[in-house]
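All protein chains of the complex are present and in place, except for one that has been dropped.
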Amino acid sequence: MRAFELVEPATLREAAASLGADDSTIRPIAGGTAIVLMMKAGVFRPERLVSLRRIERRHAAIERTAEGGLHIGAMATLTALEHSADIRAAAPVIARMLRNHSNVRVRNVATVGGNLAHADPNMDMPPVLIALGARVTTISSDGERSIAVEDLPAGFYQTVLKPNELIAALEIPAQHARRSAYLKCTTRAAHDWPTLGIAVSLGDNDARIVISAATERPMRLTAAENEFRDPRKAAEAAADTVKIMPDARGSIPYKRQLVRVYVERALRAAMEAAS
Amino acid sequence: MSETVRTIRFTLNGETRTAQIEPHWNLVDLLTRLDLFGARESCAQGLCGCCTVIVDGTAVSGCLHLAAFADGATLSTIEDSHGLDAVQQAFIDTGALQCGFCTPGFILMTRQLLAAHPDPDDDTIRHYLAGNLCRCGAYAEIIEAVKLAAKRPKA
Partner (left out) sequence: MNKIMRHGQVGRSAPRLEAREKATGRAEYVHNLRLPGMLYGKIFRSTIPHGRIRSIDVSAAAAHPGVYRVITAADVAKVVPNPYYGPAFHDQPILAIDKVHHVGEPVAVVLATDPHVAEEAAALIVAQYDELPAVYDEVEAMTSKAVVHDVLKPAGTFPDLKHLQGKTDTNVALDFHLRRGDVAKAFAEADHVFEHTFRTKAVLHLPLEPFVSVAETTGSGLTIHTASQSPSFVRIEIARLLGWPENRVRVKVPYLGGGFGAKLYIKLEALVAALALIVNRPVKIALTMEEQFFTLTKHASTFRIKSAVSKDGKITGRECEVWWNGGAYADIGPRITQKSGFTAPGPYDIDNVTIDSYSLYTNLTPAGALRGFGIPQLVWAYESHADMIARALKLDPLAFRRKNILREGNAQATGTIMRDAAIEAVLEQVSARMDWEKPFARSSGSVKRGRGIAIGFKASISPTTSVAIVNVAADGSATLYCSTVDMGQGSDTANAQIVAEVLSIEAEAVRIVHPDTDVTPYDMATLGSRSLYHMGNAVRLAAQDAKAKLADLAREVGVPEGSNIPIAELFVKKYKMQAGNIIGTASYIPSYVPPEAETGQTPNATPFWMVGGAGAEVEVDTETGHVRVTRLVNVGDVGTLINPRIVATQLSGAAVMQYGFTMQEQIETDGGQITNASFADYKIPSILDIPPMESEAVDAEQHDGPFGAKGVGESGTFAVSPAIANAIDDAVGVRISELPITPEAVYRAIRARNGDPLEDA
């Protein structure tokens, strides 16, 4: 690694202003677990890093909303989410998922905003948040906007965020009687990035079924959602329609089989989960 | 000295320190320049735990943590005392170390584990220590050591 300029603004607004509108050598850094890896590998060589660690503390808060949902500051760490009583009450699937996510030290510093902005397709968090119907609010010089987590990824390691736009908070709606599950499948070791992740959120009359890791980006499996009452049919529909990305973790036909198995298992897990 | 050098102030193993650092240094770069070698960069990806450092009471991977982020922080490493605490003694008594390169990381993580879970079961231990690798394969003895340390009174 080589030297760069490190700025540490005191507010989120200043931080957004410190980012260039179209300079790819300027990036924000929160926990740094992903971006430092990219810098070590030489795939990202910053001229300036804008650290978010000194911005207002409220951006790390986790709060229950009046409606029973969750408002989570983008700087909340994954460990904070994992141990939050509010999250365990309002969206326990997140805490369960986090236990098998990366490791304790990464979770201690990695932030929910950084996790989503990084747009690594092999992550456990985005499919769960998509299944829960979560949205992010962002801030930039153009003002604030709200984006569904589902619409955030634009492709492989890409998001719809503009270069000078920062995630400010995550909003998870009240789940009421919805039941959720997330199943992670690894194929190279027990502890690994997922080969496949399937998140399910089940309502009385609908299901959101989200796939990640085996596809270019996390996405809803609408064909499976249409068959959600019959897990086997839903699994076949998912396997028949999904566009798989092969890699060292598995070939296309093998991952297709995993989709078939895990969609069914995840749906059954959600049916058995407490609401 | 390059223009990017900055001075940071922090507490290290109970002592107030200042250091001149470069923005691209990580915590291991900082600590080795202060003659502390217990935190070791091994996998360089935050996966093996050899570089574990406790920052403000929380374990981090020193290889992925910018030294600049230590400004104002309280750091502690395996060198924070000369005596042996219950965790270190349990690692010795159970033979939970072989080459010793991963051992400081395992011991620091075990202290964190026992602070959060005073009487952990196997599953809790395995999940908590999933981010620490031991190529000598002393995992069974490490689990034994964690349980033994949990039983012993804290030093």
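The chains carry the letters A and B, assigned in the order they are written, with residues numbered from 1 in each.
Keep this in mind: a residue touches a chain if its C-beta (ideal position, glycine included) is under 8 Å from a C-beta of that chain, and two chains touch if they have at least 3 such contacts.
Keep in mind the model is a prediction, meaning the values are calculated, not measured.
Checked against the hidden chain, the listed residues A:A21, A:A154 or A:I252 yield one contact partner: A:I252. Residues of subunit A that touch the chain left out of view are 1-2, 42, 185, 187-193, 248, 250-254, 257-258, 261. The chain not shown here touches subunit B at positions 22, 24-25, 29, 36-40, 42-45, 47-48, 50, 77-79, 82, 84, 88-89, 91-93, 95, 97-104, 107, 125-127, 129-143.
The criterion applied here is as follows: only the chains that are shown with their structure count from here on.
One inter-chain figure worth recording: subunit A and subunit B are separated by 28 Å, centre to centre, where each centre is the mean of the chain's CA atoms. Residue ranges of subunit B in contact with subunit A, taken from their complex: 2, 4, 6, 22-24, 26, 44-47, 49, 52, 58-61, 63-66, 68-69, 109, 112, 127-128, 130-132. Per the touch definition, subunit A reaches subunit B in the complex via residues 1-6, 29, 32-33, 36-37, 39-40, 49, 51, 53, 79, 99-100, 102-106, 108-109, 191.
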